[in-house]
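In this view, the complex is presented without one of its protein chains, the others remaining in place.
Just so it is clear, A and B label the chains in written order, and each chain counts residues from 1 on its own.
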Amino acid sequence: MRGLHAAILVAGAGLLLGYGHLLNSYWMHVLIIAMFYAILSSSWSLLAGYAGLFSLGHVAFASVGGYTSALLVQFTGIPVPLGMAAGTAACCLIGAGIGWICLRLTGPYLAIFTLAFSEIIRIIVSTEDEVTRGMTGLHTVPLFNTVSRLPYFYTVFGLLAGSLALMGLLVHSRWGLFLRAIREDEQAAAASGVAVARFRILGFAIASGFAGLAGTFYAHYIPVLTPDIGDLDRMALLVVMTVIGGMERIPTAVGGAIGIEFLQEYLRAFGIWRLEIFGIVLLLTMRFARNGLLTPLWLQFVRLGEVRRPAAGAPEGIGTEASPGGSAV
Amino acid sequence: MNPAVDTVLGPSHAAANGVLIEGVGLAKHFGGIAAVDGVDFTVSAGDLIGLIGPNGSGKTTLINILTGHLSPNAGRVLVHGHPMAARPAHEFAGRGVARTFQLTQLFGRMTVLENMMVPGLTRPRSTRDGAAKQARAYLTFLNLIHLEGLDAKNLSGGQQKLLELGRALMLEPSVLFLDEPFAGVHPRLRDELIKRIQELHAAGRTFVVVDHDMESILRIAKRLVVMARGRKIADGPPGAVRADQNVLAAYSGL
Partner (left out) sequence: MIDYFLIQATNGLVIGIIYSLVAVGVTLIFSILKIVNFAHGDLYMLGGYTAYYAITLAGIPPFPAMFVAMAAVFTLGVILERLFLTPLYSERTERKDEYGIIITFGLAFFLRNAAIIAFGVFPLKPPSFVAGVYRIGALVVTNDRLFAGVVGLLLIFALLYFMTGTIWGQALDAVSQSRDSASIVGINPRRFNTLAYAVGAALAAAAGALIGPIFAVAPDMGVLPNIQSYVIVILGGMGSVGGSIIAGITLGEAQALFTAFLPDMTRALSYSNAFSVFVLMVVLMFRPTGFFGRRHLRME
(Lines give C-alpha, C1' and ligand atoms only; values in the text may rest on other atoms or scores of the structure.)
Protein backbone atom coordinates (compact mmCIF):
# COMPACT_ATOMS: atom_id res chain seq x y z
CA MET A 1 0.00 0.00 0.00
CA ARG A 2 1.33 3.36 -0.94
CA GLY A 3 2.70 5.29 2.02
CA LEU A 4 1.97 2.48 4.49
CA HIS A 5 5.41 2.80 6.07
CA ALA A 6 4.93 6.53 6.61
CA ALA A 7 1.51 5.90 8.13
CA ILE A 8 2.99 3.35 10.53
CA LEU A 9 5.69 5.80 11.60
CA VAL A 10 3.19 8.60 12.17
CA ALA A 11 0.92 6.25 14.12
CA GLY A 12 3.87 5.15 16.25
CA ALA A 13 4.83 8.74 16.96
CA GLY A 14 1.19 9.55 17.78
CA LEU A 15 1.00 6.65 20.23
CA LEU A 16 4.20 7.78 21.88
CA LEU A 17 2.88 11.32 22.26
CA GLY A 18 -0.56 10.21 23.41
CA TYR A 19 0.57 7.64 25.94
CA GLY A 20 4.03 8.95 26.76
CA HIS A 21 2.81 10.30 30.10
CA LEU A 22 2.19 6.72 31.27
CA LEU A 23 5.92 5.96 31.18
CA ASN A 24 7.57 5.99 34.56
CA SER A 25 10.12 8.67 35.25
CA TYR A 26 13.10 6.36 34.71
CA TRP A 27 12.14 5.11 31.26
CA MET A 28 11.01 8.55 30.26
CA HIS A 29 14.49 9.78 31.09
CA VAL A 30 15.99 7.02 28.96
CA LEU A 31 13.73 7.97 26.09
CA ILE A 32 14.64 11.65 26.41
CA ILE A 33 18.36 10.87 26.32
CA ALA A 34 17.78 8.49 23.42
CA MET A 35 16.11 11.26 21.43
CA PHE A 36 18.97 13.62 22.29
CA TYR A 37 21.36 11.08 20.79
CA ALA A 38 19.05 10.59 17.83
CA ILE A 39 19.44 14.27 16.88
CA LEU A 40 23.22 13.89 17.12
CA SER A 41 23.38 10.65 15.15
CA SER A 42 21.04 11.77 12.40
CA SER A 43 23.00 14.98 11.89
CA TRP A 44 26.31 13.10 11.94
CA SER A 45 24.86 10.76 9.34
CA LEU A 46 24.00 13.82 7.25
CA LEU A 47 27.61 14.99 7.46
CA ALA A 48 29.52 11.71 7.27
CA GLY A 49 27.05 9.45 5.48
CA TYR A 50 25.58 11.83 2.91
CA ALA A 51 28.28 14.41 2.39
CA GLY A 52 31.16 12.03 3.14
CA LEU A 53 32.77 14.48 5.57
CA PHE A 54 34.17 12.39 8.40
CA SER A 55 34.11 14.78 11.29
CA LEU A 56 35.23 13.39 14.64
CA GLY A 57 34.31 16.73 16.24
CA HIS A 58 30.55 16.41 16.05
CA VAL A 59 29.92 16.07 19.78
CA ALA A 60 32.23 19.03 20.37
CA PHE A 61 29.49 21.13 18.79
CA ALA A 62 26.99 19.75 21.31
CA SER A 63 29.44 20.93 23.95
CA VAL A 64 29.83 24.37 22.37
CA GLY A 65 26.06 24.75 22.04
CA GLY A 66 25.37 23.52 25.55
CA TYR A 67 27.95 25.69 27.26
CA THR A 68 27.13 28.75 25.16
CA SER A 69 23.48 28.53 26.09
CA ALA A 70 24.01 27.63 29.74
CA LEU A 71 26.57 30.40 30.30
CA LEU A 72 24.57 33.02 28.42
CA VAL A 73 21.51 32.25 30.50
CA GLN A 74 23.56 32.30 33.69
CA PHE A 75 25.47 35.51 33.06
CA THR A 76 23.00 37.63 31.10
CA GLY A 77 19.77 36.29 32.49
CA ILE A 78 18.13 35.84 29.10
CA PRO A 79 15.33 33.26 28.95
CA VAL A 80 16.43 29.67 28.35
CA PRO A 81 14.84 29.27 24.89
CA LEU A 82 16.68 32.38 23.73
CA GLY A 83 19.92 30.94 25.08
CA MET A 84 19.23 27.72 23.20
CA ALA A 85 18.65 29.63 19.99
CA ALA A 86 21.87 31.53 20.52
CA GLY A 87 23.80 28.33 21.22
CA THR A 88 22.43 26.73 18.08
CA ALA A 89 23.23 29.79 15.99
CA ALA A 90 26.75 29.89 17.40
CA CYS A 91 27.26 26.27 16.34
CA CYS A 92 26.00 27.02 12.83
CA LEU A 93 28.52 29.84 12.56
CA ILE A 94 31.45 27.93 14.02
CA GLY A 95 30.46 24.92 11.93
CA ALA A 96 30.53 27.05 8.80
CA GLY A 97 33.94 28.35 9.86
CA ILE A 98 35.31 24.87 10.40
CA GLY A 99 33.77 23.81 7.09
CA TRP A 100 35.48 26.70 5.37
CA ILE A 101 38.88 26.02 6.94
CA CYS A 102 38.56 22.32 6.08
CA LEU A 103 37.64 22.88 2.44
CA ARG A 104 40.81 21.31 1.11
CA LEU A 105 40.85 18.44 3.60
CA THR A 106 39.38 15.03 2.95
CA GLY A 107 39.32 11.57 4.50
CA PRO A 108 41.66 10.95 7.43
CA TYR A 109 43.04 14.51 7.32
CA LEU A 110 39.58 15.93 7.92
CA ALA A 111 39.08 13.39 10.71
CA ILE A 112 42.35 14.45 12.37
CA PHE A 113 41.53 18.13 11.99
CA THR A 114 38.11 17.80 13.57
CA LEU A 115 39.50 15.54 16.29
CA ALA A 116 42.01 18.29 17.08
CA PHE A 117 39.22 20.88 17.14
CA SER A 118 37.26 18.71 19.53
CA GLU A 119 40.25 18.31 21.86
CA ILE A 120 40.81 22.06 21.95
CA ILE A 121 37.18 22.67 22.89
CA ARG A 122 37.40 20.03 25.61
CA ILE A 123 40.65 21.45 26.97
CA ILE A 124 39.29 24.99 27.05
CA VAL A 125 36.04 23.96 28.72
CA SER A 126 37.77 21.89 31.39
CA THR A 127 40.58 24.38 32.01
CA GLU A 128 38.57 27.59 32.29
CA ASP A 129 36.86 26.24 35.37
CA GLU A 130 36.32 29.67 36.88
CA VAL A 131 33.66 30.16 34.23
CA THR A 132 32.60 26.66 33.26
CA ARG A 133 33.17 24.95 36.64
CA GLY A 134 35.26 22.41 34.71
CA MET A 135 34.96 18.79 35.75
CA THR A 136 32.99 19.67 38.89
CA GLY A 137 30.15 20.58 36.58
CA LEU A 138 28.09 23.63 35.83
CA HIS A 139 24.71 23.90 37.52
CA THR A 140 22.47 24.96 34.68
CA VAL A 141 19.15 26.78 34.71
CA PRO A 142 16.45 24.21 33.88
CA LEU A 143 14.28 24.69 30.82
CA PHE A 144 11.11 24.06 32.83
CA ASN A 145 10.38 24.92 36.42
CA THR A 146 8.99 21.55 37.33
CA VAL A 147 10.17 18.21 38.65
CA SER A 148 8.16 16.33 36.04
CA ARG A 149 10.03 15.08 33.00
CA LEU A 150 6.96 15.24 30.81
CA PRO A 151 7.52 18.75 29.38
CA TYR A 152 11.10 17.80 28.51
CA PHE A 153 9.79 14.69 26.84
CA TYR A 154 7.44 16.69 24.62
CA THR A 155 10.14 19.27 23.92
CA VAL A 156 12.81 16.84 22.80
CA PHE A 157 10.23 14.93 20.81
CA GLY A 158 9.33 18.14 19.01
CA LEU A 159 12.99 19.03 18.46
CA LEU A 160 13.75 15.58 17.07
CA ALA A 161 10.68 15.53 14.83
CA GLY A 162 11.44 19.03 13.57
CA SER A 163 15.10 18.20 12.97
CA LEU A 164 14.25 15.02 11.12
CA ALA A 165 11.67 16.81 8.99
CA LEU A 166 14.22 19.46 8.03
CA MET A 167 16.93 16.90 7.33
CA GLY A 168 14.48 14.81 5.34
CA LEU A 169 13.58 17.81 3.22
CA LEU A 170 17.26 18.55 2.73
CA VAL A 171 18.32 15.09 1.62
CA HIS A 172 15.40 14.78 -0.77
CA SER A 173 16.06 18.18 -2.27
CA ARG A 174 18.60 18.96 -4.97
CA TRP A 175 20.97 20.05 -2.20
CA GLY A 176 20.92 16.51 -0.87
CA LEU A 177 21.75 15.22 -4.31
CA PHE A 178 24.65 17.67 -4.60
CA LEU A 179 26.00 16.64 -1.18
CA ARG A 180 26.03 13.00 -2.27
CA ALA A 181 27.70 13.94 -5.54
CA ILE A 182 30.41 15.73 -3.55
CA ARG A 183 30.84 12.64 -1.37
CA GLU A 184 31.29 10.47 -4.45
CA ASP A 185 33.68 12.69 -6.42
CA GLU A 186 34.36 16.34 -5.72
CA GLN A 187 36.06 17.01 -9.03
CA ALA A 188 33.24 15.49 -11.05
CA ALA A 189 30.70 17.38 -8.96
CA ALA A 190 32.47 20.65 -9.76
CA ALA A 191 32.60 19.70 -13.44
CA SER A 192 28.85 19.14 -13.23
CA GLY A 193 28.35 22.67 -11.98
CA VAL A 194 28.02 21.97 -8.24
CA ALA A 195 29.47 24.77 -6.13
CA VAL A 196 31.50 22.33 -4.05
CA ALA A 197 32.89 24.82 -1.54
CA ARG A 198 29.50 26.36 -0.83
CA PHE A 199 27.83 23.01 -0.23
CA ARG A 200 30.60 21.64 1.94
CA ILE A 201 30.41 24.71 4.16
CA LEU A 202 26.63 24.50 4.18
CA GLY A 203 26.75 20.81 5.13
CA PHE A 204 29.05 21.57 8.05
CA ALA A 205 26.97 24.53 9.19
CA ILE A 206 23.68 22.62 9.12
CA ALA A 207 24.96 19.45 10.76
CA SER A 208 26.80 21.44 13.44
CA GLY A 209 23.68 23.51 14.07
CA PHE A 210 21.68 20.35 14.81
CA ALA A 211 24.44 19.04 17.07
CA GLY A 212 24.42 22.40 18.87
CA LEU A 213 20.65 22.29 19.23
CA ALA A 214 20.85 18.85 20.83
CA GLY A 215 23.57 20.15 23.14
CA THR A 216 21.53 23.16 24.25
CA PHE A 217 18.58 20.95 25.13
CA TYR A 218 20.84 18.58 27.03
CA ALA A 219 22.43 21.44 28.95
CA HIS A 220 19.10 22.68 30.28
CA TYR A 221 17.73 19.21 30.91
CA ILE A 222 20.65 17.71 32.83
CA PRO A 223 21.08 19.67 36.07
CA VAL A 224 24.90 19.53 36.01
CA LEU A 225 26.79 20.01 32.75
CA THR A 226 30.35 18.64 32.48
CA PRO A 227 32.92 18.68 29.65
CA ASP A 228 32.19 14.95 29.17
CA ILE A 229 29.41 15.98 26.79
CA GLY A 230 32.02 16.68 24.12
CA ASP A 231 34.80 14.21 24.85
CA LEU A 232 36.26 11.49 22.72
CA ASP A 233 34.33 8.69 24.43
CA ARG A 234 31.07 10.46 23.66
CA MET A 235 32.14 10.79 20.03
CA ALA A 236 32.98 7.10 19.99
CA LEU A 237 29.54 6.26 21.37
CA LEU A 238 27.98 8.39 18.64
CA VAL A 239 29.98 6.53 15.99
CA VAL A 240 28.88 3.24 17.57
CA MET A 241 25.21 4.25 17.40
CA THR A 242 25.30 5.64 13.89
CA VAL A 243 27.42 2.95 12.27
CA ILE A 244 25.63 0.02 13.90
CA GLY A 245 22.30 1.46 12.82
CA GLY A 246 23.49 2.40 9.34
CA MET A 247 25.20 5.71 8.71
CA GLU A 248 24.04 6.25 5.15
CA ARG A 249 20.40 6.72 5.98
CA ILE A 250 18.97 9.08 8.52
CA PRO A 251 16.22 6.69 9.76
CA THR A 252 18.72 3.91 10.44
CA ALA A 253 21.02 6.33 12.23
CA VAL A 254 18.10 7.38 14.44
CA GLY A 255 17.22 3.74 15.03
CA GLY A 256 20.81 3.01 16.00
CA ALA A 257 20.87 5.84 18.54
CA ILE A 258 17.58 4.87 20.16
CA GLY A 259 18.36 1.15 20.08
CA ILE A 260 21.83 1.51 21.61
CA GLU A 261 20.63 3.92 24.30
CA PHE A 262 17.89 1.50 25.33
CA LEU A 263 20.31 -1.42 25.28
CA GLN A 264 22.65 0.59 27.49
CA GLU A 265 19.91 0.82 30.10
CA TYR A 266 18.54 -2.65 29.58
CA LEU A 267 21.98 -4.20 29.96
CA ARG A 268 22.79 -2.23 33.10
CA ALA A 269 23.62 -5.46 34.88
CA PHE A 270 26.59 -5.87 32.56
CA GLY A 271 28.07 -2.62 33.87
CA ILE A 272 31.17 -1.53 32.01
CA TRP A 273 30.95 -4.57 29.73
CA ARG A 274 28.14 -2.90 27.77
CA LEU A 275 30.49 -0.46 26.08
CA GLU A 276 32.91 -3.25 25.30
CA ILE A 277 30.12 -5.28 23.71
CA PHE A 278 29.08 -2.24 21.66
CA GLY A 279 32.70 -1.84 20.60
CA ILE A 280 32.82 -5.42 19.39
CA VAL A 281 29.49 -5.06 17.59
CA LEU A 282 30.79 -1.89 15.93
CA LEU A 283 33.92 -3.65 14.69
CA LEU A 284 31.94 -6.64 13.44
CA THR A 285 29.39 -4.38 11.75
CA MET A 286 32.13 -2.51 9.91
CA ARG A 287 33.82 -5.76 9.00
CA PHE A 288 30.86 -7.81 7.84
CA ALA A 289 27.75 -5.62 7.45
CA ARG A 290 29.06 -2.23 6.55
CA ASN A 291 25.69 -0.77 5.61
CA GLY A 292 24.53 -1.12 9.20
CA LEU A 293 22.43 -3.70 10.99
CA LEU A 294 19.16 -1.81 10.64
CA THR A 295 19.50 -1.06 6.94
CA PRO A 296 18.03 -4.35 5.63
CA LEU A 297 15.15 -4.03 8.09
CA TRP A 298 14.53 -0.46 7.02
CA LEU A 299 14.54 -1.33 3.32
CA GLN A 300 12.06 -4.12 4.05
CA PHE A 301 9.93 -1.67 6.00
CA VAL A 302 9.96 0.92 3.23
CA ARG A 303 8.83 -1.78 0.82
CA LEU A 304 5.57 -1.96 2.79
CA GLY A 305 4.79 1.50 1.55
CA GLU A 306 5.50 0.87 -2.10
CA VAL A 307 2.86 0.35 -4.72
CA ARG A 308 3.32 -3.14 -6.10
CA ARG A 309 3.98 -3.04 -9.79
CA PRO A 310 3.94 -6.02 -12.12
CA ALA A 311 7.53 -5.63 -13.26
CA ALA A 312 10.32 -4.70 -10.91
CA GLY A 313 10.64 -1.17 -12.21
CA ALA A 314 13.57 1.07 -11.63
CA PRO A 315 13.33 3.53 -8.75
CA GLU A 316 11.56 6.71 -9.61
CA GLY A 317 12.96 10.19 -9.62
CA ILE A 318 15.89 11.11 -7.47
CA GLY A 319 14.97 9.30 -4.30
CA THR A 320 17.70 9.17 -1.71
CA GLU A 321 17.59 5.42 -1.35
CA ALA A 322 20.60 3.90 -3.02
CA SER A 323 19.59 1.05 -5.23
CA PRO A 324 19.52 -2.41 -3.65
CA GLY A 325 22.76 -3.16 -5.43
CA GLY A 326 24.41 -1.02 -2.75
CA SER A 327 27.69 -2.22 -1.38
CA ALA A 328 27.78 -5.01 1.13
CA VAL A 329 31.41 -5.64 1.89
CA MET B 1 16.72 7.91 -34.31
CA ASN B 2 14.04 8.67 -31.79
CA PRO B 3 12.39 11.93 -32.91
CA ALA B 4 11.92 13.03 -29.31
CA VAL B 5 15.66 12.85 -28.92
CA ASP B 6 16.40 14.88 -31.98
CA THR B 7 15.05 18.02 -30.39
CA VAL B 8 17.49 17.89 -27.48
CA LEU B 9 20.73 17.24 -29.33
CA GLY B 10 21.51 20.75 -30.44
CA PRO B 11 22.82 23.50 -28.18
CA SER B 12 20.20 25.62 -26.48
CA HIS B 13 22.49 28.65 -26.42
CA ALA B 14 21.31 30.59 -29.42
CA ALA B 15 24.39 32.79 -29.39
CA ALA B 16 26.65 29.85 -30.16
CA ASN B 17 28.58 31.74 -32.78
CA GLY B 18 32.17 32.87 -32.96
CA VAL B 19 34.78 32.25 -30.30
CA LEU B 20 33.60 30.17 -27.32
CA ILE B 21 36.80 29.76 -25.36
CA GLU B 22 40.00 31.67 -25.71
CA GLY B 23 43.18 30.76 -23.88
CA VAL B 24 46.08 33.16 -24.31
CA GLY B 25 49.69 32.58 -23.27
CA LEU B 26 48.77 29.76 -20.91
CA ALA B 27 51.52 28.32 -18.73
CA LYS B 28 51.50 25.86 -15.85
CA HIS B 29 54.48 24.61 -13.92
CA PHE B 30 54.65 21.68 -11.52
CA GLY B 31 57.75 22.09 -9.44
CA GLY B 32 60.40 22.97 -12.00
CA ILE B 33 58.66 21.25 -14.88
CA ALA B 34 56.63 23.27 -17.35
CA ALA B 35 53.64 21.09 -18.20
CA VAL B 36 52.10 23.79 -20.38
CA ASP B 37 54.43 26.46 -21.67
CA GLY B 38 52.93 29.47 -23.41
CA VAL B 39 50.02 27.96 -25.31
CA ASP B 40 47.29 29.87 -27.18
CA PHE B 41 44.17 27.85 -27.72
CA THR B 42 40.90 29.02 -29.23
CA VAL B 43 37.70 27.04 -29.59
CA SER B 44 35.13 28.41 -32.03
CA ALA B 45 31.51 27.40 -32.34
CA GLY B 46 31.07 24.28 -34.43
CA ASP B 47 34.64 23.08 -33.98
CA LEU B 48 35.46 19.41 -33.61
CA ILE B 49 39.04 19.59 -32.48
CA GLY B 50 41.32 16.62 -32.01
CA LEU B 51 43.99 17.41 -29.45
CA ILE B 52 46.90 15.02 -29.76
CA GLY B 53 50.47 14.70 -28.63
CA PRO B 54 52.87 12.26 -27.01
CA ASN B 55 52.49 11.24 -23.39
CA GLY B 56 53.37 14.05 -21.02
CA SER B 57 53.02 16.71 -23.70
CA GLY B 58 50.58 18.68 -21.52
CA LYS B 59 47.23 17.84 -23.13
CA THR B 60 45.40 17.01 -19.93
CA THR B 61 46.95 19.94 -18.11
CA LEU B 62 45.74 22.22 -20.90
CA ILE B 63 42.22 20.79 -20.65
CA ASN B 64 42.29 21.18 -16.88
CA ILE B 65 43.17 24.85 -17.31
CA LEU B 66 40.52 25.47 -19.96
CA THR B 67 37.82 23.85 -17.82
CA GLY B 68 38.80 25.58 -14.57
CA HIS B 69 40.21 22.56 -12.75
CA LEU B 70 43.68 24.10 -12.62
CA SER B 71 44.58 27.75 -12.50
CA PRO B 72 47.43 28.69 -14.82
CA ASN B 73 50.65 30.33 -13.62
CA ALA B 74 50.42 32.71 -16.54
CA GLY B 75 47.97 33.61 -19.28
CA ARG B 76 44.25 34.12 -19.29
CA VAL B 77 41.15 32.16 -20.15
CA LEU B 78 38.04 33.79 -21.59
CA VAL B 79 34.75 31.92 -21.81
CA HIS B 80 32.24 33.68 -24.06
CA GLY B 81 34.43 36.73 -23.57
CA HIS B 82 34.29 36.59 -19.75
CA PRO B 83 37.68 36.52 -18.05
CA MET B 84 37.75 33.41 -15.85
CA ALA B 85 41.07 33.80 -14.03
CA ALA B 86 41.04 31.91 -10.72
CA ARG B 87 37.32 31.14 -10.97
CA PRO B 88 36.25 27.75 -9.56
CA ALA B 89 35.49 24.89 -11.93
CA HIS B 90 31.74 24.93 -11.34
CA GLU B 91 31.54 28.44 -12.82
CA PHE B 92 33.09 27.14 -16.03
CA ALA B 93 30.40 24.44 -16.04
CA GLY B 94 27.79 27.11 -15.42
CA ARG B 95 28.99 28.96 -18.50
CA GLY B 96 28.56 25.91 -20.68
CA VAL B 97 32.01 24.32 -20.51
CA ALA B 98 31.57 20.57 -19.94
CA ARG B 99 34.16 17.85 -19.68
CA THR B 100 34.84 14.18 -19.09
CA PHE B 101 37.88 12.75 -17.32
CA GLN B 102 40.79 10.63 -18.41
CA LEU B 103 39.82 7.96 -15.89
CA THR B 104 36.03 7.94 -15.78
CA GLN B 105 34.79 9.86 -12.74
CA LEU B 106 31.18 9.04 -12.06
CA PHE B 107 29.14 9.26 -8.87
CA GLY B 108 29.55 5.54 -8.22
CA ARG B 109 26.97 4.95 -5.52
CA MET B 110 24.29 6.99 -7.25
CA THR B 111 22.00 5.69 -9.91
CA VAL B 112 22.50 6.37 -13.61
CA LEU B 113 19.57 8.75 -13.54
CA GLU B 114 20.86 10.53 -10.45
CA ASN B 115 24.23 10.99 -12.13
CA MET B 116 22.40 12.79 -14.92
CA MET B 117 20.26 14.81 -12.54
CA VAL B 118 23.20 16.43 -10.74
CA PRO B 119 24.29 18.70 -13.60
CA GLY B 120 20.68 19.03 -14.73
CA LEU B 121 19.68 20.54 -11.41
CA THR B 122 22.64 22.89 -11.15
CA ARG B 123 21.32 24.85 -14.10
CA PRO B 124 19.41 28.01 -13.19
CA ARG B 125 15.62 27.74 -13.21
CA SER B 126 15.81 23.98 -13.70
CA THR B 127 12.94 21.89 -12.40
CA ARG B 128 13.12 18.30 -11.31
CA ASP B 129 10.59 17.15 -13.92
CA GLY B 130 12.29 19.08 -16.69
CA ALA B 131 15.71 17.73 -15.79
CA ALA B 132 14.42 14.16 -15.52
CA LYS B 133 12.77 14.42 -18.92
CA GLN B 134 15.92 15.78 -20.47
CA ALA B 135 18.03 13.13 -18.71
CA ARG B 136 15.84 10.32 -20.02
CA ALA B 137 16.04 11.72 -23.53
CA TYR B 138 19.85 11.66 -23.40
CA LEU B 139 19.87 8.22 -21.79
CA THR B 140 17.71 6.98 -24.65
CA PHE B 141 20.07 8.56 -27.15
CA LEU B 142 23.03 6.85 -25.48
CA ASN B 143 21.25 3.48 -25.14
CA LEU B 144 21.45 3.60 -21.36
CA ILE B 145 17.78 4.14 -20.56
CA HIS B 146 17.21 0.54 -19.48
CA LEU B 147 19.95 1.01 -16.84
CA GLU B 148 18.64 4.22 -15.29
CA GLY B 149 17.97 2.67 -11.87
CA LEU B 150 21.34 0.95 -11.58
CA ASP B 151 24.18 2.34 -9.51
CA ALA B 152 26.77 3.85 -11.85
CA LYS B 153 29.59 1.74 -10.39
CA ASN B 154 27.82 -1.39 -11.67
CA LEU B 155 28.05 -0.35 -15.33
CA SER B 156 30.66 -1.75 -17.70
CA GLY B 157 33.63 0.42 -18.60
CA GLY B 158 32.18 1.44 -21.95
CA GLN B 159 28.78 2.22 -20.47
CA GLN B 160 30.51 4.38 -17.87
CA LYS B 161 32.17 6.39 -20.65
CA LEU B 162 28.80 6.87 -22.31
CA LEU B 163 27.20 7.92 -19.04
CA GLU B 164 29.98 10.41 -18.42
CA LEU B 165 29.32 11.88 -21.85
CA GLY B 166 25.61 12.01 -21.02
CA ARG B 167 26.30 13.74 -17.73
CA ALA B 168 28.39 16.35 -19.54
CA LEU B 169 25.58 16.86 -22.07
CA MET B 170 23.14 17.58 -19.24
CA LEU B 171 24.86 20.94 -18.79
CA GLU B 172 23.62 21.83 -22.29
CA PRO B 173 27.20 22.89 -22.90
CA SER B 174 28.42 25.12 -25.66
CA VAL B 175 31.66 23.12 -25.72
CA LEU B 176 32.56 19.62 -24.53
CA PHE B 177 36.06 18.52 -23.64
CA LEU B 178 36.47 14.75 -23.83
CA ASP B 179 39.66 13.48 -22.22
CA GLU B 180 40.62 10.13 -23.75
CA PRO B 181 37.08 8.95 -24.44
CA PHE B 182 38.26 5.90 -26.38
CA ALA B 183 40.85 4.60 -23.92
CA GLY B 184 40.05 1.10 -22.79
CA VAL B 185 36.72 0.99 -24.58
CA HIS B 186 35.62 -2.09 -26.49
CA PRO B 187 35.90 -1.46 -30.28
CA ARG B 188 32.17 -1.88 -30.82
CA LEU B 189 31.33 0.64 -28.12
CA ARG B 190 34.06 2.91 -29.48
CA ASP B 191 32.32 2.99 -32.84
CA GLU B 192 29.07 3.80 -31.09
CA LEU B 193 30.77 6.58 -29.14
CA ILE B 194 32.21 8.03 -32.36
CA LYS B 195 28.79 7.89 -33.98
CA ARG B 196 27.20 9.71 -31.07
CA ILE B 197 29.87 12.40 -31.12
CA GLN B 198 29.36 12.89 -34.85
CA GLU B 199 25.61 13.11 -34.43
CA LEU B 200 25.96 15.65 -31.65
CA HIS B 201 28.43 17.64 -33.73
CA ALA B 202 26.06 17.57 -36.69
CA ALA B 203 23.38 18.93 -34.37
CA GLY B 204 25.63 21.91 -33.64
CA ARG B 205 27.69 20.96 -30.60
CA THR B 206 31.35 21.84 -30.26
CA PHE B 207 33.94 19.28 -29.15
CA VAL B 208 37.56 19.08 -28.11
CA VAL B 209 38.66 15.44 -28.06
CA VAL B 210 41.95 14.29 -26.57
CA ASP B 211 43.13 10.79 -27.30
CA HIS B 212 46.08 8.61 -28.20
CA ASP B 213 43.92 6.65 -30.59
CA MET B 214 45.01 8.45 -33.76
CA GLU B 215 42.77 6.40 -35.95
CA SER B 216 39.62 7.41 -34.05
CA ILE B 217 40.72 11.02 -33.78
CA LEU B 218 41.39 11.27 -37.49
CA ARG B 219 38.01 9.75 -38.22
CA ILE B 220 36.19 12.58 -36.50
CA ALA B 221 38.42 15.65 -36.13
CA LYS B 222 37.79 18.66 -38.32
CA ARG B 223 40.74 20.47 -36.85
CA LEU B 224 43.87 19.01 -35.32
CA VAL B 225 46.00 20.54 -32.58
CA VAL B 226 49.30 18.89 -31.75
CA MET B 227 51.22 19.40 -28.53
CA ALA B 228 54.75 18.41 -27.61
CA ARG B 229 56.68 19.21 -24.45
CA GLY B 230 54.09 21.71 -23.23
CA ARG B 231 53.93 23.67 -26.48
CA LYS B 232 51.51 23.76 -29.35
CA ILE B 233 53.46 22.70 -32.44
CA ALA B 234 50.69 22.53 -35.03
CA ASP B 235 47.11 23.68 -35.42
CA GLY B 236 44.99 23.34 -38.55
CA PRO B 237 43.06 21.02 -40.84
CA PRO B 238 44.01 17.35 -40.28
CA GLY B 239 45.49 16.96 -43.75
CA ALA B 240 47.87 19.86 -43.40
CA VAL B 241 48.86 18.98 -39.85
CA ARG B 242 49.68 15.40 -40.76
CA ALA B 243 52.12 16.59 -43.37
CA ASP B 244 53.78 19.03 -40.98
CA GLN B 245 57.50 18.37 -40.46
CA ASN B 246 57.40 19.40 -36.78
CA VAL B 247 54.67 16.92 -36.07
CA LEU B 248 56.47 14.12 -37.80
CA ALA B 249 59.59 14.96 -35.85
CA ALA B 250 57.75 15.00 -32.54
CA TYR B 251 56.16 11.64 -33.22
CA SER B 252 59.21 9.91 -34.61
CA GLY B 253 61.03 11.09 -31.51
CA LEU B 254 58.78 8.90 -29.38
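Following the convention adopted for this analysis, contacts are C-beta pairs under 8 Å (C-beta built on N, C-alpha and C of every residue); 3 or more make two chains touch, one makes a residue touch a chain.
Remember, predicted model here, so these are calculated numbers, not experimental data.
Set against the missing chain, the residues A:Leu143, A:Val243 or A:Ile258 yield one that touches it, A:Val243. When the missing chain is restored to the complex, the residue among A:Val73, A:Leu115, A:Leu143 or A:Ala257 that touches it is A:Leu115. Interface note for the absent chain: among A:Leu105, A:Val131, A:Leu150 or A:Ala197, the touching residue is A:Leu105. Considering the whole complex, the residue from A:Phe54, A:Phe153 or A:Phe204 that touches the absent chain is A:Phe54. Listed by residue number, the positions of chain A touching the unshown chain are 52, 54, 56, 101, 104-109, 111-113, 115-117, 119-120, 123-124, 126-127, 232-233, 236, 239-240, 243, 272-273, 275-276, 279-280, 282-283, 286-287, 290, 327, 329.
Note that only the chains that are shown with their structure count from here on.
Note for the complex: chain A touches chain B at residues 174, 177-178, 180-181, 184-185, 187-197, 313-315, 317-318, 322-323, 325-327.
Those residues of chain B that touch chain A in the complex are listed here as 67-69, 88-90, 93-94, 98-99, 101, 105-111, 113-114, 117-119, 121-123, 128, 132, 148-151, 154, 167-168, 170-171.
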